[in-house]
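With one protein chain held back, the other chains of the complex are shown just where they sit.
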Amino acid sequence: MPYYHTPYAVPKLEDDASRHLESYPARISDMMGIDLPTSLIPNWKEEFLKIFRELLNHYKELRVMLDACVRCGNCADKCHYFLGTGDPKNMPVARAELLRRVYRRYFTPMGKLNPNSPDCAELSEKLLKEMYIYFYQCSECRRCATFCPYGIDTAVITMGAREILARIGLGTKYVTEVVNKVYQTGNNLGIWPEAWADSSQFLEDELEEIFPGQGIRLPVDEYGADILLVAPSADNFANTDTMMGYAVMFHAAGVSWTTSTYCDEGGNFGMFLNYKNMRKVNNRIIIAGKELGVKTILWGE
Amino acid sequence: MLDFDPSFPYHICDFAWKLMEKGAFKIDKSMNDDVLVTYHDPCNVARAAGFFEPPRKMTRYMANHFYEMHPDTIRERTYCCGGGGGVLADELTDLRTLGGRARAEAIKNLGKKLAREHNGDVRKWTPNYLCTPCAICKASLPDSMSRWNVLSDWRGEEESEVCVVGGVHDLMLKSIIF
Partner (left out) sequence: MSFAGVFFSLLAYAALLLFVIGLIARIIFYAKTPTPLKIPITPAPKTAFGVFLRMLADLFLFRRVLRSNLWLWAGAGIFHICLWLVIIRHLRYFLYPVPDWVMAMQDVGYYAGYAMPFALLFLLARRLWYEKEVYISTFADYFALLLLFTIACTGLWMTYHGRVFLIDVKAFILGLYSFSFKPPSTHPLFIIHLLSVFTLLVYFPWSKLLHAPGIFFSPSFFQKHNIEKKRHINPWDYDVEPEPFYTLKDKEILADLKKRAAEMKKYDRTK
């Protein structure tokens, strides 16, 4: 196409090219920890439709976006997973169509008049499986939305679908584990507060070696600091240079700051699961900010 | 020094850039000459929050060799690193490196473009530092970089190195002087 540039040639369609890339199912302990059913509930069909209806009444975006798509294909070659795998179901529009077919079947007059039309899909185990695979192959990045003439955001549809899947008992191991870890330890990596403090101490020592005599600090849990830094927990362990970078920056700027062991995580994996967990994870930040009496909250990189 | 609205959470790059603009930090740019930097917009920071400029300006302020990739692969049109949305799981490594291919190829294309402009070798002009303010990108992209062979000779060492993925404040740590 004349205007649009892709870094490499758009692949040929290849059916089911990434079907085998399926996330592991969630562990029982994690699902319990985050207040979701531990495995697929027996009356999942009714529950599916019930939650779906609730979502349609709660989210304007979901309703509009399920209705308005014209299948123009503008978004198709914009998804990096489609570019990478060539699986047609990874085209944003096809991904959304998984849920849209169910929507048409149960929530529009068309589907009620003619349930067997090719545009509708009956809820079935097979479809559920497909949803589980392909909705967990979306990274909710919203690149597709940038190009859609109606601003149809497949991420919203993915979030809706995941909300339903999670609440009927289908979560992935990775996401549920991370959210559960946040509830237990305050961060995604499952670092206990003591370990967080140790690590901060270690980085302080490092900084002392690089900038001797400066006394650059990485404060933990300090009441009355000006700034609460909510950085991704990985910064303290994997990308330590970044964490030291913050410390140096704050030191040079001369402001008082702190991290909190109650919430030392900037990434919210609740968003990748369902709304309630997203809210709960976010809530921790506000609580930490209030309890520590900080003036403002900064997100880490 | 703090003239921020205290009730609103900010991104740290916003904070840092506002101070940097006023010259609050002493930066020795030449410390970052060993890296050829390009900037990857994380979806959440760029597309979701509309936060494009401060990290870029910071990087430009701290590094001499900063180049942008093709406009269709940055800013609001940026590609996801491939690891967002819970795809960072180990069992999905294949998927997320496939998803990260777009970014890897975009960097290689930048290398080709720079080589053409400077009449140089492609490897020499392939960026060796991908700057991105996102922990998930930093965890996910290195796999893609090695899978799709984003190799750089910028440092001029004997063996080409795989492009490193790091943060904005890493550059600050390297270049700040007290």
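Order of writing sets the labels: A and B. Residues in every chain begin at 1.
Here is the rule we use: a contact is a pair of C-beta atoms (placed from the backbone, for glycine too) under 8 Å apart; a residue touches a chain by one contact, two chains touch by 3 or more.
Note that this is a predicted model, so its numbers are computed, not measured.
Of the options A:Leu21, A:Val102 or A:Ile152, the residue whose C-beta touches the omitted chain is A:Ile152. Contact with the undisplayed chain is limited, among A:Ser29, A:Ser124 or A:Gln214, to A:Ser29.
Contact with the chain that does not appear here is found for just one residue of A:Cys69, A:Met131, A:Ile227 or A:Leu298, A:Cys69.
Touching the missing chain, out of A:Ala17, A:Ile51 or A:Met91, is residue A:Met91.
Taking the whole complex into account, chain A touches the unshown chain at residues 1-4, 12-13, 27-29, 32-33, 56-61, 63-65, 67-74, 76-78, 88, 91, 93-94, 97, 108-110, 117-119, 142, 145-153, 156, 180, 183-185, 192-194, 197, 220-221, 260-262, 275-276, 279-280, 283-284, 287-288, 291-292. Remark: the residues of chain B touching the chain excluded from display are 5, 8, 46-50, 52, 75-76.
As a working rule, only the chains that are shown with their structure count from here on.
Our note on geometry: chain A versus chain B, Cα centroid distance of 22 Å, whole angstroms. By the touch criterion stated above, chain B contacts chain A in their complex at residues 1-2, 4-13, 15-16, 19, 24-26, 43, 47-48, 70-73, 76-80, 82-92, 94-95, 97-103, 105-106, 108-109, 133-136, 138-139, 166-173, 176, 178.
Every residue of chain A that touches chain B in the complex is listed here, in rising order: 4-8, 18, 21-24, 80-81, 83-85, 136-143, 146-147, 155, 158, 172-175, 178, 210-211, 214, 226, 229-235, 238-239, 241-242, 244-246, 248-249, 252-255, 266-267, 269, 272-273, 285, 295-301.
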